[in-house]
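Only one protein chain is missing from this complex, and each of the others stays in its spot.
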Amino acid sequence: MTDEAATRELLVELLGEFWRRGWVSGTGGGICGPADGGGLLLAPSAVHKERVRTDEFFTVDPSDGRVLRSPDRADLRPSECNSIFCLTHRTFGAWSVVHSHALSAVLAGDAVAADGADHLAIRDLEMLKGIPGVTNTDVHLVPVIRNTPREPELVRQLEAAYADPRFRAARAVLVRDHGAYIWGADVLEAKRHTEVYHFLFEATVARRGRKVEERT
Amino acid sequence: MTDEAATRELLVELLGEFWRRGWVSGTGGGICGPADGGGLLLAPSAVHKERVRTDEFFTVDPSDGRVLRSPDRADLRPSECNSIFCLTHRTFGAWSVVHSHALSAVLAGDAVAADGADHLAIRDLEMLKGIPGVTNTDVHLVPVIRNTPREPELVRQLEAAYADPRFRAARAVLVRDHGAYIWGADVLEAKRHTEVYHFLFEATVARRGRKVEERT
Amino acid sequence: MTDEAATRELLVELLGEFWRRGWVSGTGGGICGPADGGGLLLAPSAVHKERVRTDEFFTVDPSDGRVLRSPDRADLRPSECNSIFCLTHRTFGAWSVVHSHALSAVLAGDAVAADGADHLAIRDLEMLKGIPGVTNTDVHLVPVIRNTPREPELVRQLEAAYADPRFRAARAVLVRDHGAYIWGADVLEAKRHTEVYHFLFEATVARRGRKVEERT
Partner (left out) sequence: MTDEAATRELLVELLGEFWRRGWVSGTGGGICGPADGGGLLLAPSAVHKERVRTDEFFTVDPSDGRVLRSPDRADLRPSECNSIFCLTHRTFGAWSVVHSHALSAVLAGDAVAADGADHLAIRDLEMLKGIPGVTNTDVHLVPVIRNTPREPELVRQLEAAYADPRFRAARAVLVRDHGAYIWGADVLEAKRHTEVYHFLFEATVARRGRKVEERT
């Protein structure tokens, strides 16, 4: 099995797992991974992600998002995540990016919005060590950007967040009312970061609820 | 495989998935889909929906709910959803309707009842884009009707809700203390709307709880 | 396949499902069903219930709990539920009884204890119709008894609850700090009641939390 064939199978498996956890649902959310020859494999837009088959990915050129190879079905278009996935690849060398629509990401974003901040500060959690170069004694900052009507319009805000030195350690960006982008050097690292950040979002939401309760 | 055979398999698969998520349970809840020749495939009443087999669906005439074809088991009756599914088909051309008994639908209905309103207003969520013609900057109104002792008696309230111009974009109706009806042009669209609306109900319930907490 | 062979397979399947939902765990919880010839099939004590095999059930005489047939493993003893399952069978003719260790049952019992009551009153939920003879406009009363160090010692309290005319419609008893017993005429009816009551317990706990929040 070529590397790309194995990647296609892994992407299909992970889309199923993310769907079972509610991180992709209602045709929203997605993931990309490396194609042989330097392209990015991208799921189609507007399809049930857990039903995508290994022969239904697009291959795009990460330098500009141009479609290099299409699946053999005329009704499919490449995912709207295309420009964001390519930007994230070019900025960090990330060969895999996950787009999550998890409720925990939305609620973590709500908490930040209530504070009027532009980032989520996460501390006091062993799980922080799952992010490269971060340890459990760090305060880890995750940028939070505003949602916009179409996903490509998020690109400008993402460029600013990616360039901000406060967020150098982050492997995720929260989008308010929407979800998160989470990336890694390869598909399995992106999977690890996806599990780590969802745990961090859930812990943030649970601890914040508790703190308010105990103050009353 | 004929279209209808594929639809029967898909309906069985989705009933299992909805049951695993708690959207159908205790023999409650259900789904219909298109039969070959213009009928609607309907699960039997009072059976464990995740145990329904492909040969156990009724075929009904959506113009009046009359049974066109029965499964080969004398102990089965067509689902009580029959008249509601047929009404929804005639009103919107929906070939698939889901009846959910999810706790999140009940709790979202409770929130509306506490406000004395006849609808749930949902805003500030990217997931709204999963509903045709709706975008994340809209305030999306879902009608909420009162529960009645028998499901066919819900029909009159549904007719009024379906005709109300405030709810033109809605693909769902909440029934207080009971659940929701959610529909789509075909089975996969109904599945997408079902995932989208359950996310919206869960987000509504979680955000509402949080808002009250933070006010204290 | 004989009726008993099918029942053994169904019991094994349901133990797996209940375990995945957290209703049996840590070797606690269980289910019984009808054996050919009028006995009750009973899982062994102190084993991981989702790992029980079809040939590991005991057959007991429901008139006195005497073991009629043992599995072919000397290290197994019949479940501690034996006397309660037999009592429930003799009182109601129930051929299947589920013992749940669900957290929602414990929390529903806590709510009752906080009120100083000996029962849980459930109302305004369509799911009530899943219990024979109950409709969604009824106030359904479920008895709540105190926990005791050993399960057979619960028998006296259960006898009183089973005889109490206030609880005639109940197919379940809550045991504080412990869980619930839920029964049906056959295994599939017990399964339906198990799903229905867990929904009712979860709804009770969620609504009660919400009511307190909104009062603050």
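In this document, chain identifiers A, B and C correspond to the written order of the chains, with residue numbering beginning at 1 in each.
By our rule, contacts are C-beta pairs under 8 Å (C-beta built on N, C-alpha and C of every residue); 3 or more make two chains touch, one makes a residue touch a chain.
Since this is a predicted model, take the numbers as computed values, not measurements.
One chain is not depicted; across the entire complex it touches A, C.
Considering the full assembly, C:Asp110 is the residue among C:Asp110, C:Asp164 or C:Asp186 that touches the omitted chain. Interface residues of chain A facing the missing partner chain: 124-127, 129-130, 135-137, 188, 191-193, 195-196, 199, 202-203, 206-207, 209-210, 213-214, 216. Where chain C meets the chain that is not shown, the touching residues are 22, 25-28, 48, 101, 103, 106-107, 110, 114, 147, 149, 175, 177-179, 209, 212-213, 215-216.
Just so we're on the same page, only the chains that are shown with their structure count from here on.
Judged by the touch criterion defined above, the protein chains link up one after another in an open path, with no loop closing it. Summary of the copy comparison: rotating chain A onto chain B for the best CA superposition needs 90 degrees, to the nearest 5. Chain centres defined as mean CA positions place B nearest to the mean of all protein CA atoms.
Chain centres were defined as the mean of their Cα atoms; on that basis the chain farthest from chain C turns out to be A. Chain B and chain C, compared by their mean Cα positions, are separated by 30 Å.
Within chain B, the positions touching two or more other chains are listed as 209, 213, 216.
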